[in-house]
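A protein chain is absent from this complex, but the other protein chains hold their places.
Up next, chain A:
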Amino acid sequence: MALKINMGEFHERVEKGIHNTFMRGAVAGAQERLRTRRLEAAEELGNWEEWRALGEEIRQHTLENLDYYLMQLSENVKKRGGHVFFAQTAEEANDYICRVVASKQAKKIVKSKSMVTEEIHMNAALEKLGCEVIETDLGEYILQVDDHDPPSHIVAPALHKNKEQIRDVFKEKLAYTKTEKPEELALHARHMLRHEYMTADVGITGCNFAIAESGSITLVTNEGNADLVTALPKTQITVMGMERIVPTFEEMEVLVSLLTRSAVGQKLTSYITVLTGPREEGEVDGPEEFHLVIVDNGRSDILGTEFQSVLQCIRCAACVNVCPVYRHIGGHSYGSIYSGPIGAVLSPLLGGYDDYKELPYASTLCAACTEACPVKIPLHELLLKHRQTIVEREGKAPISEKLAMKAFGLGAASSLLYKLGSKIAPTAVNPFTTNDRISKGPGPLKAWTDIREFPAPEKERFRDWLKQRGNE
């Protein structure tokens, strides 16, 4: 999977999402559960706003000093016997990973969930090399088994599937014979995967937070698969976006506290694993060789711009879980592996406006995302900045809209024009008006009246009434 999910035009994807009744039920249910749990976890921790402010400060500080911390991280990884590779592009990252894999003559690779490896399309590059890449997170595993169905949520990638669908996929592809009970399904996946860990040549993981002071990587999981991926194969490759770094353990602890609560409403996930370099003498497990691939892939272009705060993201999906638009259209409608509000901000930055120009408009600017974000990314303001960029710099706005806005600008900035315009409005729309209502509007009103009634402008404006009454 690359950043882009090829599933037709935006409006077709939305149409498909809206008509997927099962998916919408699943998303609505998950949103309500996760939102409640997140609020309860925040309440229990106490002083949530102070925690958020601290989270924001840590992320901002790290981004402001990113070059310093990346250098420190890189030096410390090397000191502990690991290898570091800075990849400017997806291709560079994949080339390096393929080189490492080829040098080990590896055939089987086990992988623990990582959005950045999806983003750079790493699996395809490795498969081209003749390797078998096995996803080991249950959600990712299900999607992989189901002919690489794209993820629809950054934390719960198979959110759009129900247990009956998963049972059928397992029956068809994995010779599964039992029922749709989640325990039985999970047990089957576990049996299938256990053997793979034992026989894999290379383990590949993502990285929640790299710790600069020690050269460690932190993995936050609930299934324990990341521990097996990193403990058993002889070679470990960890791939991280260049911004996913903290200065010290102290900041890691704060961000993990925010992450687990915001993502799933848990105080801690079942496993929070910190790994530092390859296996050292006297240690019982861990890889013989450790590679850290730090991926830029468009991120440094965001640094120093008005969009920099999007790099504060810790991938908790709290914004996705409160988004009323995501609720009705689901993750696949975004056409990107990053969906929801964070996806609508990030995808155009990483993938360009040509593919993602609709996403900044797929929001009512209700600010539920901004309110939920544990590191205070002003998501709805960034969506607005995208709109501004599309209009002013990209020139991609429709001409009719430009003209309408031009007229608005003139009218709203001049009391004379406003008064004139508002005076003639009732007459102008008179042909379309019945009983003070417009049911089939012309031009831009059509899209409104396709769904709702529109009130006709009143013959006596408020200002006329007030004047007659004698107020000034």
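One rule holds for everything that comes next: contacts are C-beta pairs under 8 Å (C-beta built on N, C-alpha and C of every residue); 3 or more make two chains touch, one makes a residue touch a chain; residues count from 1.
To be clear about the criterion, contacts and distances are computed from a predicted model.
Here one chain is missing from view; checked against "Methylenetetrahydrofolate reductase", "ATP-binding cassette domain-containing protein", "Branched-chain amino acid transport system permease protein" or "Lactate utilization protein A", UniProt names that protein "Lactate utilization protein A".
Contact with the chain that does not appear here is found for just one residue of A:8, A:130, A:324 or A:442, A:324. When the full complex is taken into account, the listed residue touching the unshown chain is A:411, out of A:224, A:352 or A:411.
Although one chain is not displayed, its contacts with chain A can still be listed: residues 11, 14-15, 18, 32, 35, 322, 324-325, 327-329, 361-368, 370-371, 384, 386-392, 397, 401, 405-406, 408-415, 418-419, 422, 425, 437, 439, 444, 447-448, 450-458, 460-463, 465-466, 469, 471-472.
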